[in-house]
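A protein chain is absent from this complex, but the other protein chains hold their places.
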Amino acid sequence: MVDSPSNKIPVTVLGATGMVGQQFVRLLASHPWFEITAVTGAGHSTGRPYAETTRWLEPEPIPDRIAAMPLRRPEPALGGRITFSALETDGAAAIEVEFARAGIVVISLSGAHRLEASVPLIIPEVNAEHLVLVERQRRERKWPGAIIANPTCGTTGLILAVAPLHRAFGIERMIVTSLQALSGSGYPGLSSLDVLGNVIPLIPGEEERIETETRRLLGQLQGTVVTEAPLAVGVHAHRVPVLDGHLQSVSIGFRRKSTPADAIAVLEGARLTPDISSLPSSPSRPVVVDSRLDRPQPRLDAGRERGMAAIVGRVRACPVLDLRLVVASHNRIRGAAGGAILTAELMNAKGFFNGTP
Amino acid sequence: MVDSPSNKIPVTVLGATGMVGQQFVRLLASHPWFEITAVTGAGHSTGRPYAETTRWLEPEPIPDRIAAMPLRRPEPALGGRITFSALETDGAAAIEVEFARAGIVVISLSGAHRLEASVPLIIPEVNAEHLVLVERQRRERKWPGAIIANPTCGTTGLILAVAPLHRAFGIERMIVTSLQALSGSGYPGLSSLDVLGNVIPLIPGEEERIETETRRLLGQLQGTVVTEAPLAVGVHAHRVPVLDGHLQSVSIGFRRKSTPADAIAVLEGARLTPDISSLPSSPSRPVVVDSRLDRPQPRLDAGRERGMAAIVGRVRACPVLDLRLVVASHNRIRGAAGGAILTAELMNAKGFFNGTP
Amino acid sequence: MVDSPSNKIPVTVLGATGMVGQQFVRLLASHPWFEITAVTGAGHSTGRPYAETTRWLEPEPIPDRIAAMPLRRPEPALGGRITFSALETDGAAAIEVEFARAGIVVISLSGAHRLEASVPLIIPEVNAEHLVLVERQRRERKWPGAIIANPTCGTTGLILAVAPLHRAFGIERMIVTSLQALSGSGYPGLSSLDVLGNVIPLIPGEEERIETETRRLLGQLQGTVVTEAPLAVGVHAHRVPVLDGHLQSVSIGFRRKSTPADAIAVLEGARLTPDISSLPSSPSRPVVVDSRLDRPQPRLDAGRERGMAAIVGRVRACPVLDLRLVVASHNRIRGAAGGAILTAELMNAKGFFNGTP
Partner (left out) sequence: MVDSPSNKIPVTVLGATGMVGQQFVRLLASHPWFEITAVTGAGHSTGRPYAETTRWLEPEPIPDRIAAMPLRRPEPALGGRITFSALETDGAAAIEVEFARAGIVVISLSGAHRLEASVPLIIPEVNAEHLVLVERQRRERKWPGAIIANPTCGTTGLILAVAPLHRAFGIERMIVTSLQALSGSGYPGLSSLDVLGNVIPLIPGEEERIETETRRLLGQLQGTVVTEAPLAVGVHAHRVPVLDGHLQSVSIGFRRKSTPADAIAVLEGARLTPDISSLPSSPSRPVVVDSRLDRPQPRLDAGRERGMAAIVGRVRACPVLDLRLVVASHNRIRGAAGGAILTAELMNAKGFFNGTP
């Protein structure tokens, strides 16, 4: 195992050269608890320094220590206590299993194991208690590590925003149009010729992902079983010419009647529990309500609260269901790397990495 | 009255220098039935040639005859049998009344009289029979002319697409996210600094307009009274960085159950009645169903059928209501000038302009 | 040889599925002299209908006759008297030679043979006389067909604009910043993540291409030898987020002194010779001077004259060299398919396709 050059917890990043991988590198560069000890990339670039093989798309430069780090192949011998996986879903399944078998906690953005019954799908502010599935996973799979899944970027911001409403009024039905940023499809992603001055009405698989993950995230935990929440969700997912930041227009029908004023009060009153708010990457609040008429906007608002909160606006009655609102969130931070890091921080705070796995 | 230099019906265009006014000029330049005999503009440019006072934004040049035409003030002395009004709603109310009093048929894109009980709000393929309100209007207002209203650009394409479904299955509830093009707000409209790489979640008044007009357009005519259709519509209207072409994602609940296959059959089977299909500006069909997975797209599809049809795609089941689909339409053609001209053509075919008004 | 279904000259299009190939299909669909008898595409799609294998990016639909045409492999057995090659430079060299050996006239947009001494590089309005190189080519290469090259899209509009000035005043030095549209790099071309709200300062190889081709196109023909024009050209080539239409800012130093007024007079006086102006794809004039202060603009002006002219504006003195001006031209029409078709038309008018090759 590679030694960490400090007392921090050694972590590795799989798929570190892509757009989300770069966010992991950026966000972990000066993390108070975690330290990157290895990064992996596609086979042909193995052995070359990270800086040479990465089309770095952030304004600030690559952190020096990572820039010089040679790209490695994704294998458990890399070491680390935690592995953040930004692998494509296709290749991720076997690799993530291998790491878990080797005793490493894999926090994965891939869809490879996301919906398995014993894999916790986590948004710390929403369903931290689902982490108990790790016990069942270790028991069933007989491995010392674990696989923890992050929702897809189209789900996280949405659920962060509506979870307080669900707790207060019970969401029964929800129709969402999700206007997703270009960075959500990775690099190179969409051709400029397709999307400049245009909207693409299809994001393959995304509608089903958001619908399924919503029911899982808001689902009930009994012992080590999560029962999907009994709610109907219908999503329209479109790609818009925005660099970063998803915008979602949402109509919701509740079990218990509520007015828009009630909903605003609940959203503005939403607070973090101390075990979350004390985490290094935590936003100051999960939901920011912006009362300006023409907000939130993805370019201006998705990055607020360091990109970790859901920004909600235009809360008003819906003539068909009960409530309409608009949510903006940062797909590469809250919806990807930042969300995964927050989950790792929560697990650390809960003692997951204290002893031997 | 200005003589028409031909046997065509003389028409005038109010607000001819704006983005929609330019579409009237372009579409009427070689119209087989109508001929522009006067154009009006803002007060300070009166008397100067159209070409000098207009920031022409079409690729093809200004038609020669119109280029040299002096801008006039909007007053009935301009003559013409028909007046197309592309005036802003604010100033339009009094002017349009004056024209109707003078015996001119005003086909208006403004919202000034759009929802008055005796003003027909017309989409020829959808509710041509509402034109009978003109009788009531003339009787009540005691004027020889008439005011006929066009729906707002966010309504027309949507209703053109869903009207066949309403006739077949009865729309009960509909939730729409309307992604509207920049040209919909006129020139100069939105600042490039606001909308480049961004989505603006608000279009003032547009949600209410689409909701109200939908109920009116699909309403029942009894005698000379239109009763609003008893359906619930909830709209989210956003501005996206697209030049021309609105894209709308729609979820619909029907009174009579239907499958997506039923809906596709209805949409593909939608045909124009001969009295519409014989009009010069008519599309070949009101709805084009595009089965490609990632269509329709506003930039590629809104201009099909000369911009006069609704292009529908992604017809599939909705987990909350019954059906989901996506509609693209051309906001400045079908949603504005082209739609108004089609209405004028229909009125002409029905003999409205045969005798003295 | 595939029979042409008419009396038109049978032509084939190599690389017909790409962005430029699509322009060939569109422009040739109703051509009065030429008729497409075969189209080729990448190996794996051979045999399937054109419509199924092409990501068609034009607003109007694929012409019916071509839509159903099966994609073929690029081999001389396809027949045709003329082959338009939209192949990538890499694969084009051998294939184009094979066609020429089989007696076919290849008009190529690829760079494969562009700078060979016996290959005419042609802009009909500029150097039609260079076509005489075909004699030398046939003699030297001992083939009955021919290869004729089109300049790269960054060169054609520029030289169309400045050639009248060169004839009048003798260009000695020229500095050009070429702002090139996304479609110039083919599909998918640049990632939307790179170019949205950005300018990319590099277009690999383009600066050298424009510099070399300029000297060749303006070169002197003696017998069957073209001597490069003795002028210095320096180009900065950048990619901008524009769909179609290159914009070039040009500073020129002349051998014979001239004022901006002289230059404007020359550009406005530029006329086509009758042998060009009678060709079906000819613009009405090679250069359109637009005196509006903020024109030409690529989106509004590149398509004027059916995309076949150079639009020039902002003609003014240069404090360093003699003259400054701005040129817009359509890179996929004049700079690619349209330019190649015009060359074929010229060759036909000169009798190249009258007898056996």
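Read from first to last, the chains carry the letters A, B and C; within each, the first residue is number 1.
Following the convention adopted for this analysis, a contact is a pair of C-beta atoms (placed from the backbone, for glycine too) under 8 Å apart; a residue touches a chain by one contact, two chains touch by 3 or more.
Here the structure is a predicted model, which is why all the values come from computation and not from measurement.
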| item | value |
| --- | --- |
| Residue of B:103, B:144, B:170 or B:189 touching the missing chain in the full complex | B:189 |
| Absent-chain contact - pick from C:247, C:263 or C:341 | C:247 |
| Residue of B:151, B:241, B:319 or B:339 in touch with the missing chain, whole complex considered | B:241 |
| Option touching the unshown chain, where A:18, A:80, A:219 or A:303 are the choices | A:303 |
| Of C:32, C:223, C:274 or C:319, the residue in touch with the unshown chain | C:319 |
| Touching residues (missing chain, whole complex) on chain C | 173-175, 177, 179, 197-202, 204, 211, 232-234, 236, 238, 240-243, 247, 249, 251, 293-300, 313-314, 318-321, 324, 326 |
| Residues of chain B (touch criterion as defined above) contacting the omitted chain | 19, 57, 182-183, 187-197, 241, 243 |
| Residue ranges of chain A at the interface with the undisplayed chain | 57, 59, 61, 196-197, 300, 303-304 |
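One rule holds in what follows: only the chains that are shown with their structure count from here on.
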| item | value |
| --- | --- |
| Centre-to-centre distance between chain C and chain B (centres being mean Cα positions), rounded to whole Å | 41 |
| Whole-Å gap separating chain A and chain B, where each centre is the average of the chain's CA atoms | 43 |
| Of all residues in chain B, the ones touching two or more other chains | 197, 300 |
